[in-house]
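Encoded as structure tokens, the structure appears first; notes follow it.
Shown here: the complex without one of its protein chains, the others still in place.
Each chain carries a letter (A and B) given by its place in the written order, and its residues are counted from 1.
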Amino acid sequence: MLESLSPSFNYWIYVIIMMIGLYAMISKNNFVKKLIGMSIFQTAIILFYVSISVKEGSTIPILYHDQIHPEHGEHHEDGQGDHHQALDTLAKEHHDSHADHGDAAAGSHYPDLVIKPDDFSNPLPHVLMLTAIVVGVSTLGVGLAITQKLYGEFGSIEESEILDTIKSSND
Amino acid sequence: MIDQAPALILLIPFLASIIVALVGFRFRAVCYPLVLLGMAGSVWASIVTLLSVLEGGVIRYHLGGWEPPFGIELRIDGLNALVVVVVSSVSLLAAIYSKRTVLAENGDKVSQFYSLFLLLATGLLGMVLTGDAFNLYVLIEIAALTSYALIAMGPKRATLAAYKYVIMGTIGASFYLLGVGYLYIKTGSLNMVDIQEQLVARDLAGSPAIMVSFILITVGVWIKMAFFPLHAWLPNAYCFSPTTSSCILAPLVTKVMVYVMVRMMLTVYGAEYTFAHLEWSRIIVWMAVLAILAGSISALGQTNLRKMLSFLIIAEVGYMVGGVWLAEEMGMVGSIYHIISDAFMTLCVFLFAGIIISKTGKTDLNALDGMFKKMPLTMVGFLAGAFSLIGIPPTAGFFSKWYLIQGGINSGRWEYVVALLISSLINAVLFFRIIEIAYFGVKPAEGHDHHHSDGHDKISEAPLSQLIPLLGTGVLLLVIGLYNKDIVAVISDFLSSSNLGSGIR
Partner (left out) sequence: MTTIESFTPVWACIVSLLAVIPIVFLGKSPNLREGSTFVAGFIKLALVVSMLPTILSGTTIEYTLWEIVPNLKIAFRVDGLGMLFGLVASSLWILTSLYSIGYMRGLKEHSQTRFYAFFAVSLSATIGVAFSANLFTLYLFYEMLSLATYPLVTHHQDKEARTGGRTYLTYLLSTSIGFVLPALIYVFIKTGSSLDFSSNGFLEGHIGSSEAVILLLLLTFGFAKCGLMPFHSWLPGAMVAPTPVSALLHAVAVVKVGVFCILRVDTGVFGIEYLITENLGAIISWIAAFTIVVSSLIALTQDNLKRRLAFSTVGQLSYIILGVSLLTPQGLTGSMMHISMHAFGKITLFFCAGAIFQATGKKYISEMVGLGNRMPITMIAFFIGSISVIGLPLGGGFWSKFYLLWGTVSGGHFAMLIVLLISSFLNAAYFFPIAFKAFFCKPEESLFEKKFQEAHPCSVIALSVTAIASIALFIYPEPFFSLAEMAASVYLNSN
């Protein structure tokens, strides 16, 4: 049982977390708790995205200084100027590749540099999730602002109490 | 300039919203002209885009110059060129209407309101234009966040409705995001066209992950478009919000989501996968039938004008979902045509509701007492929308029903045809109830009283800023109806280019 689950345990975890969030959104009476549930719900999805970018034995997709300049790197280990120079080259390379419309041109400038995709985790889901986090935070912000407005208008953030107030005002 | 028109559709209202937010604080009078200018610019750009699409075929606009599938592209074909014109012009008409109502309803937050209004329009336009699945998520959320705020600007109960909308909307958008995640795992792409190519190239039709992603995306989109039984958020949200907000939200949000559904089904997954591989057409058409009946019957029980209209939106969503899922060309044509016509009909009746509410201060149907005497021109505008919703020729609504029923008969789905007819009849009851109140008064005289007192029946029309958009919409409904052949030609071109034939039995 456990073995059959283990290769895809990240999916199971995100589903469980998501369900916890969904449960809170649906069943909680308190509007702030509902929003907490909503955050949990969104976080589960973020977790899902991040987890799918991971590969076994991979690392974050950043090229270290010594990977680009293996021979210089040892000489000027603390050299601030050289560090800048390396960044400049990277920036320039980035610019070039932009001009070439994304042609993976790293190899042509650094013939001895070999980048294996398997060594790095996929950066794209991370980037997407940066956006999703921003969206999630703004949703939470709007939700909290609305809750605040609700409190101002009804004097409560309990759903049942607010519904009672509405009902009694209708009668 | 013309080459950049696709981007300008989005950029003009977006920049306008920033300017309104910055300047509007100090100079409140600037807001309204700026909004009009922004939306008019957007309408202009979208018409230019439509014309160039009609002339030269699909436009692929690469934002920032990045090639797809790496960069985000705006991909404009016949379908979204049409829808984008509708979205921008509906927003423009709603903006014209807003002149007095915003001051009256949200006088202390004019610049905030208009800034959100423009952002909402930007989000909706973006949803229609974008060719990137993740970008679509972001734009869905931009539109959703602004609409939460626009609804919450209303009086007391609007806040509660907005809160529920936040919860439901977030669940819907999250489902969509999850679905895109599964698609990405399988295809490694986020560009809609590229996803479709990868699905075919890698022969992924049998993959359960793709099916899961399809379900997640469809359910997410259904929540957002208030497809029965996922509609609970809609009636209160549109009923209690400020009238200006409901004038832009009610016509556009659900319709744009229907567009997103069509886009997902036809462009991303492809007709063959959606209809031939997944055999869900039968059950989803039945769900649509339920949606139509439930929406119409619930509308019958309402005494609040805007709530009644909100339930009608739910029924109309059923029309469109059912029409698309008939898996038949005419039904598809009808649904897409209905996106266009329904946007304008809903705008028309909500503008009317807004005018009545701002004029009388009452929200229930009795507010219409004797309106044919008091506001004849407004009522004429309303009649155009009402007749269109009932489906009386030659208004736009008649022709969308014409195509939808044709689709239903062609595919042998009589339950859908019957539901459409029943809903038309219920619409007739609903609108003639309104017409009766406006024509006879709430309490008509008992006998043949030929000497009606004319004292309190002085004509007092709505101000021009409200009358012009209402009558304009009414005229547009007729124009869309009379020129439906040309619109349908564009839709048919789109459908034939999206290789519908392989998915249809």
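Operating definition for what follows: contacts are C-beta pairs under 8 Å (C-beta built on N, C-alpha and C of every residue); 3 or more make two chains touch, one makes a residue touch a chain.
As the structure is a computational prediction, the values presented were derived from the model and not from experiment.
Asks: Using the whole complex, pick out the displayed chains that touch the missing one.
Replies: Across the whole assembly, the hidden chain touches B.
Asks: Using the definition of touch stated at the top, determine which of B:Leu136, B:Val417, B:Ala462 or B:Leu495 touches the missing chain.
Replies: Selected residue, touching the omitted chain: B:Val417.
Asks: One chain isn't shown here. Among B:Asn135, B:Ser246 or B:Gln406, which residue touches it?
Replies: Of the candidates B:Asn135, B:Ser246 or B:Gln406, B:Gln406 is in touch with the missing chain.
Asks: Specify the residue from the set B:Gly169, B:Gly295 or B:Gly391 that touches the hidden chain.
Replies: B:Gly391
Asks: Touching the absent chain: which residues on chain B qualify?
Replies: That gives, for chain B, the contact residues 387, 390-394, 399, 401-402, 405-406, 409-410, 417, 421, 424-425, 428, 432, 436, 439-441, 444-452, 482, 484-485, 488-489.
Quick note on the criterion: only the chains that are shown with their structure count from here on.
Asks: List the centre-to-centre spacing of chain A and chain B in whole Å, with centres computed as mean CA coordinates.
Replies: Distance between chain centres, rounded to whole Å: 32 Å.
Asks: Across the complex, what residues on chain B touch chain A?
Replies: 65-67, 70-71, 134, 137-138, 141, 145, 148-149, 152, 156-157, 159-160, 162-163, 166-167, 170-171, 174, 177-178, 181, 184-185
Asks: Help me check something: in the complex, which residues belonging to chain A touch chain B?
Replies: That would be residues 22, 25, 31, 34, 38, 41-42, 45, 48-49, 52, 98, 101-102, 124-125, 128, 131-132, 135, 138-139, 142-143, 145-147, 149-150, 153-154, 162, 166 of chain A.
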